[in-house]
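With one protein chain removed, the remaining protein chains of the complex are shown where they sit.
Let's look at chain A:
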Amino acid sequence: MRSSVVVLTVAFGYLALLFVIAAWGDRRAEQGRSLIGSPTVYALSIAVYCTAWTFYGSVGRAAQYGPSFLLIYLGPTLAMLMAPFVIRKMVRIASAQRITSIADFISARYGKSSSLGALVALIALIGITPYIALQLKAITVSHAVLVNYPQAAELRLADESFWADKSFWVALVLAVFIILFGTRHLDASERHEGMVAAIAFESLVKLVAFLSVGVFTVFVLFNGPAELFARVVAAPELTRLMSLEAVPGGALGWVGMLVLAFLAFLTLPRQFQVLVVENVDERHLKRASWLFPLYLLVINLFVIPIALAGLLLGDVSGDPDSFVLTLPLSAGLEGLPLLVFIGGLSAATGMMIVETIALSTMVSNQLVMPLLLRSRHLHLSTRGELAGWLLRIRRVAILLILLLGYLYHALIGDAYSLVTIGLVSFAAACQFAPALLVGMYWRGANRLGAGVGMSAGFLIWAWTLLIPGFAQSGWLEAGFLDQGPWGLAWLRPYALFGLEGWDIYTHSLLWSLTANLGLLVGISLFTRQSPLEQTQAALFTEAMHPGLVQTTLWQGQTTRGELRALLDRYLGGAATARVFATHPDEAADDSQPAPPGLTARAEQALAGSLGSASARVLIDSVVRGEALNLESILSILDTTSETLEVNRRLEQKSSELAHASEELRAANERLRELDRLKDEFVAMVSHELRTPLTSIRAFAEILRDSDDLPDEKRRHFLDVVVRESQRLSRLIEEILDLARLESGRLTLEPQRLDLVALARHSVDAVHRPQENRGVTLEVEITPETAMVIGDPDRLEQVIINLLDNAGKFAADDDPRVLLRLERYKDHYRLAVEDNGPGIAEDERERVFEKFHQIQRQEGGEARGRPRGSGLGLPISRGIVAHLGGRLWVEQAPRLGGACLVMELPEAPAEKLKAES
């Protein structure tokens, strides 16, 4: 059933499906309906981080070292959390400069340096080859396990001739597949939408496959996690794995592993490819920054249960790296192992596809093209169509890279476990980190420093990790591992400079990164940058500057025709037409000079295919004159900064102006309102003055004109004239009071006084007139004394006004008024109640408005009660407020009518006053 034929058919079927998805993705991209324009697809494509190493190796590592494998995933999680600061800037730079790979990125940063680009490409090639070997090994081993189970899948690579070795054929088949896959386009641009779509799909496949094994293991082989862990606890040698102490190298190992994974996540060529080069929209980072860590969490969920289950079941499961396969196989299943195999295949192929494409781009753009362009014999500049060349170079590169991977696999063989090989590659990729990260933030970092630092880091890496691998495989005399070369103990690869007791990765990372970073910084501080390098450094470090134009502007001149011919040769007609379409000019023919923007655009387009260094060389060959140098770029930057600053100030000024005019408008509005209120006040005052005046004049005229008036009537009329005159004077007095109160010119003479005495005095003053009108006036004063600060005359005026009002509004039958004085906290409250109809809730504040008169249902005057001016309460409130108190209306608690309450703060003790 599990015949090789079935397995191979399924595997090829899967690869064909991938190819279809990729083709579909490319088709959609051409139609402008991109499949990958979604942050979810972007996040899934980043999950190419999880290779066969994750798929098989995590379980292997967990079986050996417990939960330490998680560090490999915490590093990237950390990096994604920092995406808004670091990755976003990388993406911004890469898209502006049409960066094709990490080698191109570093080369572009350090003045589009061909040599630096070549160095990165070379290190990547050497450093990543083991990683590719690892994937080949995983595919071959998993295939062998699947087909041979329950017999052990022994692989004796070195003993067989290569054509009998399945990994050789796997490498070959994949090379063909990747060539079809990644270099289908004539337009060799930096982006591969079809590939990204296929990779995102692969990420789903491996996730589903892994989760299936996990669920099967935990819930079918064991009846849920409870039983599994119960059995683990019963096996003491397994509980050790559950603890955190199993990490090699202890606490330092933890840190080392975390740093390693963090840096490698940013610098591995395939991660840089999906994360930066293939990013179609900077905003996708936002969702990816939590979705990708979530993916990592989910795919690692079952690693420890599977590892523990495999160890518990013992012999049937074989090598820990194969537990995911052997566990379902041991249960006699057919379908699930096949799904797992496909999952592993997808994890391996996903990595190989992206890695190989990224590496082949580097090889063609950073190693081969620059050499070809320099070589005079080839007369490349005079040849015709060159776009095809580029693709052919890449195809050959893909084939060679995979064969190199196979070679490493065959040579090193089983010396290292999956995880070990992976970590060796990680450490190699980390050597790019100083040049990459420092270069993005420190303008001073230069090419020489980057080159020397990276070379030194690489050599230390090779000495401490790569070469020991060869030695352990028996290809080198292993003696130098223990004694050092030529007996020099301080050069021992695993204990460099006598540093012993560290795990090999942290050890290697410490020395290589220290040398790398130290040389980068040190040399940069003491050597100078070329003008182009200064320009590029400025463009990179200031990438997030809002006003930055992310292109080199050309000052030199070339014709449209020359530019068109150049692009035609390297990019083909269609791509050339697209470039020229960005600068349409009907009138221009090919003899016209190309505008600087078009030249820059052409360089970008070339950079997208050939890398920035080669593009630079090519444009240089047709343009007479210089590109804008650093001074110009910086002055553009400064101008932009200045302009921004001026703009900011202008904006500030104009917003200040807007603010001021708004204030003016509001002030004007207030003035208008005041003016209106004043008019209204004057109208009301004149109305109020006219009323008594009318009576006075009318009766005065009557008295003048009527000689025969009976004495009684004459006296009555004269009496009216006198009373109305008094009313007029009172009114004028009140209006003046009000005016003084409102303008703040009211002169009060505050002094300590006893409110109790004052209240009694006021009651005496109104007692007689009230009694005459039949009003019963009651007094209820609780405190002995009530010392407050106030003007006695003014306060008496207020209290009398309140008593008068209460008398006026008391009930017609048995009118009653009650004055209460009581202490309330540190205040005194003087309340005047009546038993009248009371004041409606919504009227209570309005009684304090000027000239507001409470309408009485039954006319008050007819009952001999004087009319008020409508100014008494506003004045009273003004006076009380001046003395720091309050005056308000409420429902009378005792008599049921209106109740006016005056509240004044208690005066400070006399003693205090005397002291001060």
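Everything below uses one rule, namely that contacts are C-beta pairs under 8 Å (C-beta built on N, C-alpha and C of every residue); 3 or more make two chains touch, one makes a residue touch a chain; residues count from 1.
The rule we apply is simple: contacts and distances are computed from a predicted model.
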- Mind telling me which option in "Peptide/nickel transport system permease protein", "Response regulator", "ABC transporter ATP-binding protein" or "ATP synthase epsilon chain" is what UniProt lists for the chain we can't see? "Response regulator"
- Touching the hidden chain, out of A:R690, A:R752 or A:R823, is A:R690
- Given A:T527, A:S706, A:Q751 or A:T782, the residue that touches the chain left out of view is A:S706
- Item | Residues in chain A touching the chain absent from view | 683, 686-688, 690-691, 693-699, 701-702, 705-706, 720, 724, 855-856, 859, 861-862, 867
